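Excluded from the complex is one protein chain; the other protein chains are retained at their positions.
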Amino acid sequence: MSLDVLFNQFMSGIARGALLFLVASGLSLTFGVLRVLNFSHGSLYMLGAFLCYSIWAHLLLPALGFYLATILSALIMGAAGLLIELFLLRRLYNRGWPEQLLATYALILIITDLVKWRWGGEFLSIPRPKPFTGAIFLFDFPFPAYNLFVIGLGAALAVFLWWLVYRTRLGDIIRAAAHDREMVSALGIPIPWLFTWIFVLGSVIAGLSGAVAAPFGSVALGMDIEIIVECFAVVVIGGMGSLPGTLLGAFVVGQVYSFGIMYKPELALAFIFMVMAIVLIIRPWGIFGRPER
Amino acid sequence: MQAGWLKQAWWLILAAVVGILAPHIISEFYLMILGEALIMSIFALAFNLLFGYMGQLSFGQAAFYGLGGYTVAMLLTKLQFNFWLSLVAGILVAGIVGLIVGYFCVKLRGIYFAILTLAFGQLLFVIIYKWHDFTGGDDGIQGVFPPEALKAPISYYYFILIVFAASVYLLWKVVNSPFGYVLKAMRENPERTEFLGINIARYQLMAFVMAAALSGLAGALWAPFYRSVAPFHLMWVKSGEPVMATILGGSTTFFGPVVGTFLMTFLHAYVLGFTYFWPVIMGSFILVVIFLLPGGILGFAQEKLRERSFKAMTPEGRDQDAP
Partner (left out) sequence: MKRRVSKGGLALFALASVLVAFAQPGLLSAQDTIKLGAIWGFAGPCHMLSESAVKGIKIAVEEINAGGGVLGKKLELIVRDTEMKVDVGAREVKDLILREKVNFLEGPCSSGVALALQVIHSEYKVLRITTMANTEAQVVDKFSPYVVQIVPNTYMEAIAATRYLHKRYPKAKKFCTIAPDYEFGRREEAAFAEEIKRLVPEAEIVYEAWPKPGEKDFTSFITAIMAKKPDAVHSSLFGGDLVAFTKQAAPYGFFEKIPFMALYDLPVLLALGADAPDGVMGFGRGCFFMDPNPKMMEFAEKYRQLHGVYPDSWAVQGYDGVCLLKAAIEKAKSTSTEEVIKAMEGLSLDSLRGKFSIRALDHMGTVPCYQGVIAKDPKYPFKIWKDISRIPGEEVIRSEEGVREVWKKTGVVR
């Protein structure tokens, strides 16, 4: 197989990985701090995509419409996350994690019907925004400009989260809280509010990634279930709650899938879960994760 | 002593009587729902052996349920195998795969256990789904008929009822045996149990295999009941059903999963009769139970009863209770 073909397949995997990272980073972040596995993260992503479509269709601004819609839907999803945290999760922190898990599972069901009711289950599409409509040539082979945009956004989000977690005071608290909750609250830092804002941030990321996914593919009912299991694979392989882990997990899943499609298309999907199971068997807490005490 | 036992178990007898008389009272459609609820109750009880008694949440239990169904379906349709032996084979296959999967899973705790079971469940789902030539892929397998004697809905219902009663009896014996006490002790305090020289992993593995085999039995019962199986039966969404049923009914009580399953199954059948907005109703129902009835319906009721009888023993309580 010639080198340029391999390179192209590699780049396809990178694009897939970038989109997965966008979604999974929010999931990983909330898990790292709140220790809540948010099943409904995929539903917030789907809601973000549908919202982005509706706002875009309403604005009718050819050049800026999509970007504005993306920002707005991310913010709206942040507000939704605020409500979910305040009225739902906050009341469940003193209960077992299975109940928290089930509560977020209930949200999947509710949001599915919300979308069904509001958008009627139609599949929708947003054209790719300017200036990312065409292709860019890499080694004489076209590469969709929008994929580059997604990769760039994924990288930007990674840098932002890295800065937030490792270079700010909030980040110190986040990392400390992931280690030892009691210790942080003993220092006088209000844990509940930390949780709220982290969950809001996670929801903003979900909304943002949903909006970005809208011009990438199509917006349709069922995209929530589709993405969430793959996101689990990403965060589990990399290590739940670990930012570099999520980055690595997204890269691995993207590449395994991309080259799986090339050589053994019928098994590509199984490969992902095999990798996931192998990692879990050898290092249950993931490549970059820490064992739970 | 004997009378005391009767007092405790009057509702069991009542349930048995209702179960036996049901086909003569309710219509065929509701009889079928009842049969479905009984099968799913076995599934939920198997799940709760791990969750309620061992303290581990499995999110991949549907894989064993589906494997049981697939084994029966393939033996019956491809090899025209004996029905009873197929059922046994379904239990065995689920149990053996449970042994392999469980070997890796029982080393983990809490959410990591849940996720590893989810990963294995999805892996098995993808294998069944993608292995088109062997399993029929997405179409599943149709035409899975029970033997002539069990073809009529009433006879198959009685068959389910007997298997259900036997499973309940077996599980009841298990959780009230020394083995069951060790499981509970491990849930409460794993370090101390280990200290007592008990090999936690081996006990948990035994429980895991038991739950897998019982889930396989439920799937094996379902396939001839509705004449088909599909890969969906192994998917994580299906694994969520016993989780929901158990937490709704109450995981700390033996019959909680049964109560939860019955509520879910009948409510689902009823709601789909007039709207397709079932998920939002189910979702709200879950939230209501989680917030208003902590511990699940049966768990909450038991808690309240215990509080009341406790109050009745104290002087103020007795005063209140006096006419």
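We call the chains A and B, going by the order they appear; numbering starts again at 1 in every chain.
Operating definition for what follows: a contact is a pair of C-beta atoms (placed from the backbone, for glycine too) under 8 Å apart; a residue touches a chain by one contact, two chains touch by 3 or more.
What you see is a predicted model; the values in this text were computed from it and never measured.
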- Item | Selected from B:230, B:243, B:264 or B:287 as touching the chain missing from the view | B:230
- Message: In the whole complex, not just what's shown, which of B:26, B:88 or B:201 touches the removed chain?
- Response: B:26
- Given the contact definition stated above, which residue among A:54, A:185 or A:218 touches the chain not shown here? A:218
- Query: Mind pulling the chain A residues that touch the left-out chain?
  - Reply: 1, 5, 8-9, 11-13, 15-16, 19, 112, 116, 120-125, 127-128, 133-135, 142-147, 213, 215-223, 225-226, 257-258, 261-262, 265-266, 269
- Could you please point out the chain B residues that touch the chain left off the display? 7, 10-11, 14, 18, 22, 25-30, 32-33, 36, 129-130, 132, 137-140, 142-143, 222, 226-230, 232-233, 268-269, 272-273, 276, 278
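By definition in this document, only the chains that are shown with their structure count from here on.
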- When the centre of a chain is set as the mean of its C-alpha atoms, what distance in Å lies between chain A and chain B? 33
- Message: Under the definition above, what is the set of chain A residues touching chain B in their complex?
- Response: 35, 37, 88, 91-92, 95, 97-99, 101-103, 105-110, 112-114, 116-117, 225, 229, 232-233, 236, 240, 266-267, 269-270, 273-274, 276-277, 280-281, 284-285, 292
- Message: Quick check on the complex: what are the chain B residues that touch chain A?
- Response: 51, 57, 104, 107-112, 114-116, 118-120, 122-123, 126-127, 130, 236-237, 240, 243-244, 247, 251, 276-277, 279-280, 282-284, 286-287, 290-291, 294
